[in-house]
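Down below is the structure, laid out as structure tokens.
Excluded from the complex is one protein chain; the other protein chains are retained at their positions.
Lettered A, B and C in written order, each chain numbered from 1.
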Amino acid sequence: MAEQTTITELEEAVIKFAGDSGDGMQLTGTQFTTNAALFGNDLGTFPDFPAEIRAPIGTVAGVSGFQLHFGSKEIFTPGDICDVLVVMNSAALKSNIRNIKKGGIIIANTSGFDAKNLKLANMTSNAMEDDSLGNYQVIKMDVTRMTREALTDIQLGMKEKDRCKNMFVLGFLYWMFNREMDNTIKFLTDKFGKKPEVLEANLRVLKAGYSYGDTTETFTTRYKVEKAVMPAGTYRSIMGNQATALGLVAASKKSGLPLFLGSYPITPASDILHDLAKYKSFGVKTFQAEDEIAAITSAIGASFGGSLAVTTTSGPGMALKTEALGLATVLEIPLVIINVQRGGPSTGLPTKTEQADLFQAYYGRNGECPIPIVAAQSPSDCFNAVYEACRISVQHMIPVILLTDGYIANGAEPWRFPKESELEEIKIEFAKPMAEGEKFMPYARDEKLSRPWAIPGTKGLEHRIGGLEKQNITGNISYEPENHEFMVKLREEKVERIANYIPEQKIDSGPSKGKLLVLGWGGTYGALKAAVRELNEEGFAVAHAHLRHMRPFPKNLGEVLHNYDKVLIPEINNGQLVKIIRDKYFIDALAYNKIQGLPFFKSELMDKIREILK
Amino acid sequence: MAEQTTITELEEAVIKFAGDSGDGMQLTGTQFTTNAALFGNDLGTFPDFPAEIRAPIGTVAGVSGFQLHFGSKEIFTPGDICDVLVVMNSAALKSNIRNIKKGGIIIANTSGFDAKNLKLANMTSNAMEDDSLGNYQVIKMDVTRMTREALTDIQLGMKEKDRCKNMFVLGFLYWMFNREMDNTIKFLTDKFGKKPEVLEANLRVLKAGYSYGDTTETFTTRYKVEKAVMPAGTYRSIMGNQATALGLVAASKKSGLPLFLGSYPITPASDILHDLAKYKSFGVKTFQAEDEIAAITSAIGASFGGSLAVTTTSGPGMALKTEALGLATVLEIPLVIINVQRGGPSTGLPTKTEQADLFQAYYGRNGECPIPIVAAQSPSDCFNAVYEACRISVQHMIPVILLTDGYIANGAEPWRFPKESELEEIKIEFAKPMAEGEKFMPYARDEKLSRPWAIPGTKGLEHRIGGLEKQNITGNISYEPENHEFMVKLREEKVERIANYIPEQKIDSGPSKGKLLVLGWGGTYGALKAAVRELNEEGFAVAHAHLRHMRPFPKNLGEVLHNYDKVLIPEINNGQLVKIIRDKYFIDALAYNKIQGLPFFKSELMDKIREILK
Amino acid sequence: MAETLTATNGEVLTAKDFATDQEIRWCPGCGDYSILKQVHTILPQLGLKQEDIVFISGIGCSSRFPYYTETFGMHSIHGRATAVASGLKAARPELSVWIVTGDGDGLSIGGNHTIHLLRRNFDMNILLFNNEIYGLTKGQYSPTSPENKVAKSTPFGSIDHPFNPIALALGADATFVARSMDRDPAHLQNMLLRSYKHHGSSFLEIYQNCNIFNDMAFESYTEKSTKKDEALFMVQGQPLVFGANNEKGIKLDGFKPVIVNLEEGASKDDLWIHDEHDMVKANIISRFFDHVDVEGHLPRPFGVFYQTTRPTYEDMMSQQIAQVITAKGEGKLDKLLAGSETWVIE
Partner (left out) sequence: MAETLTATNGEVLTAKDFATDQEIRWCPGCGDYSILKQVHTILPQLGLKQEDIVFISGIGCSSRFPYYTETFGMHSIHGRATAVASGLKAARPELSVWIVTGDGDGLSIGGNHTIHLLRRNFDMNILLFNNEIYGLTKGQYSPTSPENKVAKSTPFGSIDHPFNPIALALGADATFVARSMDRDPAHLQNMLLRSYKHHGSSFLEIYQNCNIFNDMAFESYTEKSTKKDEALFMVQGQPLVFGANNEKGIKLDGFKPVIVNLEEGASKDDLWIHDEHDMVKANIISRFFDHVDVEGHLPRPFGVFYQTTRPTYEDMMSQQIAQVITAKGEGKLDKLLAGSETWVIE
């Protein structure tokens, strides 16, 4: 029996599982996440895939990681840097060493540090032997050997046995964090029910990992992270892209409009297409087009036909859609364009996140072509954001751009998902058949300035629309100078008027007047909120507001901004919202930018804010 | 003999010739223009084509016009509204009536006001008979009948005879403005030398028109517009698109780089392609691609191969090029992208002018993707502007966007064209072959931050480039967070540094400090200059500065702006430069916008400025 | 020849019902007028409700077509009519969707969407107005202009080898491929009807005279004096004959088509019998494409080159949805939102 271990209670912890793409780290991370969720922790996760499909085994390019942040307090991000880093090989250590806290725990699979692995990772010295890890608590264990030993009498090939390695680590972590393992046992049983040998092997290794902690003398500390106090309700875990897909189906259901997606695959947006393609039982039609132009124009066709029409893409694909965005604007038909932003310009950093397509969304078209913009702020919030984008689009007869990003698209968090009955109806009405002899006016307008949605198949509504300038009311082509000016201003006003149908801007955290407002948008929400909350606790008079509506802005935004001496706008780009705000509200807003394909760390935000408030 | 006519001297006059597309108004206008130019007037012209190819004869949609502004003083625009309006039919009157000065002269072909023509023009009352033209001096003449009469004994079909109508009008106008007709006689002789009957007919009608003025009693006033004082030199007349094409050939010659144009036809940019296609004797290669994407990417290929590579388009085509612009930005290769702006959004007003693609040029790409922008300000200035765009592009190894617009592209003015020897050399050097064993660094940098242009065929320079983020110096793919931020800032800085290689911003007219600066860009130059000059003469303390370099701005621009109490930014859009200036220099610049597919009138600008200065 | 469909919905429509109040803005004499007229003539024969018909076009002279046709319509953007129409048809399979496009719109900028539409086999009718020129932009050569074409952008003659649109459509696995011309109203009406009746993508190339920028491009096939000798009308099950007195015929010498003269001893029995269901023959006859100036050239074929049947995209799409619903039941939103694993916080 091992000497008595102490159990330390933590408010929160960040664990990162890192190994080769073939090491099953995503699965390990997800299992631990489920466990934490079921236990009642609040949490946030982020997977960190290699850019290549399957980079050579053992190389830095092939490292796959999964980061989990869980706690007994509210959690807003997957965490800046980790308390515990699991590394299955040298490359995993090399590419993650700077993501671990000083004094943090590194759990290293020593067999991943043999000469071959060191060489593949381009490491000249063995970190298991030299003193380069002096600042950390290193727990070395030969996972490979122990896994094999646990399975000596099992009838499986060596390769298959080795595939259980991740269960050893998982078992050990469960021990370390003092967890039950039921969910994983159930998962394995469901998954391998038909392959009893494999099931047995996995279970055995899982338990071996747990016992290893229990029986080995070296480990004297275990941790405990209590349940979080979270609003009562039923939760699930959700990733941003999943939430976007669900939001679309929900909007389709609650508007009564059939959902049509025209899309062309592109990282990190493809998963929305993949998910929607599964939802055939909801009548969802997904059309994988030959390119992004066909994707958006097919959606325009579907919208003309009366569908809730959507197109999904990422930066370079968005560039290809810009001509058609102009068409949709002049046609004044509903269309939801989703850009899951990634690092640019050009092909850029396809698997990394960025917020650098805001300008493109705002201004990236020929001519005066204003389009409303909505932004999602967290994985689960993608649901609300896309629902809102659909609502605006169909009720205001206008294309709407939704901006999400790679970070929230692939990140996950617990979601207290709504019931169908709780979702607000999206009321729309198609134009009604005309009485004999009456003439249909396709560009007549209501108080929102929106025009009728008159779909083929409706008697008497035959009409023609197109990209040439339209005469108001009749919708006929018009080259009249005054009409053009009128229509340009009308389209602008139509966008602006949406401000009458959206909530006012609220302060998320902090005082409603004061020294500094931190204004954010999109996927930086969690980091900004966490930073500001913590500074509030430290006594700093800083507030945080986060924009859902990027165009038009909520009506009271100017007022809100003027309530603070200074406004800081942190963005994962080189300064975009800040320029729009400076122009529009004529306030000397400060920019804080990070352009590394990575989200903000709470700590760097806190440093920056402290510096400003000094 | 008619009673003695008086001759009134005018400083300037605006004439518009308007008729059906088949009436030869473009030719008539061009002939009068040549006459005025050869005589020594300063002038500006603008043709006004119908949007349709050949709209039905006699309809408003089919009206073709040509406006000429000439004078003994400096002329900057084709004129706001005309002193003399020639209308060949009812539709021409209808569509131009609001372009004529109160008290101006309308010369009307009465046979164009028969029942049929009135109906085609949708006119309910005959303006030749009612009193709707009471505010004008109307000179009615039955041009058709008189033309036929002049030709009774000529062996030509009625259709061919009628085709001489425009010569009658031209002859009459020559009489009215007291002109020799030599240039037109020579022109007709050259043109119809091989068809003596046709030549004879045209000459006879031309002279008949002249004599009609001489011999008819009704016309008692003739006009005289003296030579202008213009810088000595040899002049020609030039349209903007022509000047652009010439500027490209000149830049090719003076840089020693072969010229490659990848283009797809689109109004109003196609003429640049048409012109360059003629210049095969300069080794120019023009490639009519299958679309705008192939147009720009083929140019990227040619640039990689060491050509001066260019692509030309207009708004919707520009939209399609934005993805490839990102590629060119990351590749850091030379490329000149010319957008001849037209009315948008979408297909918009394809034959009308606008300045609404500035935002697209500035911001219309995914990711942080800064591209230098140059703007041309007048027809002949297109030459200088494109020459400058080429210089920046090849010397700084960077794509450059040139913005012109439909107004200056199709407008014409006299041009004191340069000699080849007067043009500044564009020095460039390709990377040199490497010595054995040396490694070529494709992303090494010079003081401009530009990288070497290493073209295929050069020994030892083999290297690969692409749209993924690059490591500085080596040009290898890099997913390093810090490198990305470094490269984003470097690309921005590279653009900013161009400011070290361009002239400081000058004041074009007016005081160098004072109450109001009118800041313009692009094709509004002439109108702004004329308005400010006239106000200066009236004693107003207003200045005019016009931007050639839109990105980066000249280094001293901030200083210049701060020298005035107020800054007014007039644009043919809904306010674009003004937003950029407000953000960048944090001054509360005023916007003045016109979005009618039409250029500014001097008079409306003067009104606006007076209002501000009140 | 034309089989006339009779309206089955009670309403009796005439060609006039399909005219709009918009002034037609094509050049006088443009071949587009005739095509418009033939379309308006056949539309009432389809037994369709007016409101169930949609015309989608791109940009070009031809693409103004929808403005002149009293149905639902969209004048979209250059080259994308096929893609817009695909989305519409996928969403609303019950509509009758027609695409009007030009040689530039449908084969230059829009070439890709066209071939993808053909392979997918949406049940739509593509009317490709081929005038071998860019009309709207005032006279540049197009991907169907013959070599050496002197046009605005090719003052010394074009060097592009043109597409053979029929061969391209066959290469893209089109299920219905035909050619007609503006100046043969009866034939054009028949081909329009055939296009409509085909369940799947119908690719109908229509030779259309642009009298402003490319006048007489097809005169050999349309003018009385030469038509009989230069135009070959294919009729299903009939031998390939042409000439003033149908005295000439096409015979296959191995794989090589040769012209024989029936008045000079050749026998009708030896002639190639047109079979629009034979892909090999379609491929061979699609290559009757030499310029009329070429010595010994074959006549240019008109009619249906090829027709076959394959499930349409929209049918399969609807079926797949129906199958899933049959198998799993209609989707329940609450279940979907809950996903596979939930937990409760109390």
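By definition in this document, a contact is a pair of C-beta atoms (placed from the backbone, for glycine too) under 8 Å apart; a residue touches a chain by one contact, two chains touch by 3 or more.
Owing to the predicted nature of the structure, the values given are computational and were not obtained by experimental measurement.
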Omitted-chain contact residue, chosen from B:Leu10, B:Leu38, B:Ala51 or B:Met441: B:Leu38
Among B:Ala92, B:Ile105, B:Met181 or B:Ile293, residue touching the chain not depicted: B:Ile293
Full-complex contact with the absent chain, from B:Glu11, B:Glu197, B:Glu462 or B:Glu482: B:Glu462
Residue, one of C:Asn121, C:Gln208 or C:Thr222, that touches the chain absent here: C:Asn121
Touch residues of subunit C, complete complex, unshown partner: 108-112, 115-116, 119-121, 143, 156-157, 159-164, 167-173, 255, 278-281, 283-284, 287, 310-311, 313, 316-317, 320, 323-324
Missing-partner contacts on subunit A, residue numbers: 52-57, 59, 61, 264-267, 270, 273-274, 277-278, 280, 286, 288, 290-292, 316, 346-347
Interface with the unshown chain - residue positions in subunit B: 34, 37-38, 40, 230-238, 242, 246, 249-250, 253, 258, 260, 262, 279-285, 287, 289-291, 293-294, 297-307, 309, 323-324, 326-327, 331, 416-420, 456-468, 476-477
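Keep this in mind: only the chains that are shown with their structure count from here on.
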Inter-centroid spacing, subunit C versus subunit B (mean Cα positions, whole Å): 40
Computed distance of Cα centres, subunit C from subunit A, in Å: 45
Distance between the centres, which are taken as Cα means, of subunit B and subunit A, whole angstrom: 47
Junction residues of subunit A - those touching two or more other chains: 323, 326-327, 466-468
Subunit C: positions in contact with at least two other chains: 59, 77
